[in-house]
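Just dropping this structure here.
Showing chain A:
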Amino acid sequence: MSLVLIAEQVLNGLQFGIMLFLMAAGLTLIFGVMGLINLAHGSLYMVGAFCAAAVAGATGSFLLALVAALAGAALAGAIVEMVVIRRLYERDHLDQVLATFALILIFSEGTRWIFGSFPLYLDVPSYLSGPVTLPGGIAYPVYRLALIVAGLLVALGLYLLISRTRIGIQIRAGENDREMIAALGVDIGRLYTIVFALGAALAGLAGALVGAIQSVQVGMGEPVLILAFVVIVIGGIGSIRGALIGALLVGLTNTLGGIFLPELMKLFMEPSAATSIGASLASMAIYILMAAVLILRPTGLFGARA
Partner candidate 1 sequence: MADPALETRDLCKSFGALEVSRGISISLLPGEIHAVIGPNGAGKSTLIQQICGVTAPDSGSVFLRGRDVTHLPVESRARAGLARTFQVSALALDDTVLENAVVGAIGSSGKAFRFFAPALGDRELRETAFSALERVGLAEKANMRASDLSHGERRQLEVAIALTLSPKAFVMDEPMAGLGAEGSRIMTGFLDGLRREAPILLVEHDMDAVFALADRISVLVYGSIIASGTVEEIRNDSTVREAYLGETA
Partner candidate 2 sequence: MTRESILNAVILALLVLVPAWAVLADEPFTITLATRAVILALAAVGLNIALGLGGLVSLGHAVFFGLGGYAMGILAYHVQAYEPMFEWPFLFEGSKSMPAIWLTAILVSALAALVLGLLSLRTSGVYFIMITLAFGQMFYFFSISWSAYGGEDGLSIYVRNGFPGLNTLDPIQFYGLCLAILVIALVLASRLRLSRFGLALNAARQSPKRAEAVGLQPFRLRLTAFVLSGAITGLAGALFADLNRFVSPAMFSWQMSGEIMILVILGGVGRLYGPVAGAIVYVLLEHVLGGLSEFWHIYLGLLLLAVVLFVRGGIVGALSGRRAAHG
């Protein structure tokens, strides 16, 4: 296996990880500030992708589609927060799980009701399509490079938002002490709606970005949601930095495991059994990673509280 191939796979792992980060950042933010576990986060990812596909279909503009994804998911998030979620903050996790599970059912079938059962079309814009040759002779799709860059920019923006702005101060205050932000005279209801909408927008953006190279269809959000959970568990709940590190770890483990485990197995057994067993092991790799992190650090790599 050549170095070029390995380098390319590392890039792929990074790109996958960055997209997971967009999902996980929203989830972890929402948990950190409001203490809410949101299973419907995957639905917001789907909403973003569908908004983008619908707008791209109508206007032909990918940028407009991204804007629509951000706006649509944020709007859906804000509405859901105001109608349902805010009744759940004081409830235990169990009620939150059930209510957001119910939201998944409503979102999924509602989307199918509006858009039909067939997958929608969303494509990479022409200026980002095709491969580019990187130093070292790696031919790599421009769009995936753009995803990595976009994801890193969002991570940077999120960092600036939280460390430099007024909303950010309120968010940090909310993570540390919920009573305190009330004492500071912050409108908590509004802050919560904003944070939830922000998390939703991040998920929606991820949905749209990924939707362009995958399939925009009902149910696309849940597998990503579960991976995002794994990311958060590894990174530590409430920690944006943890979400970033966790996402990259999961992305790399998932991608490289899928390549190297079957190769590794070939050293021990005949090829077709090796590919099959290696693939089975690879599908479990991230969960084994999660278990290992848990044994060493039960609150995740950057988790402050249990």
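Operating definition for what follows: contacts are C-beta pairs under 8 Å (C-beta built on N, C-alpha and C of every residue); 3 or more make two chains touch, one makes a residue touch a chain; residues count from 1.
The candidate set was assembled so that all candidates are chains of the complex that A comes from, given by their letters.
Model, not experiment: these values are computed from the prediction.
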item	value
Touching partner of chain A in this complex, picked from 1 or 2	2
Footprint of candidate 2 on chain A - complex, ascending	31, 37, 84, 87-88, 91, 93-95, 97-99, 101-106, 108-110, 112-113, 222, 226, 229-230, 232-233, 237, 276, 279-280, 283-284, 287-288, 290-291, 294-295, 298-300, 303, 306
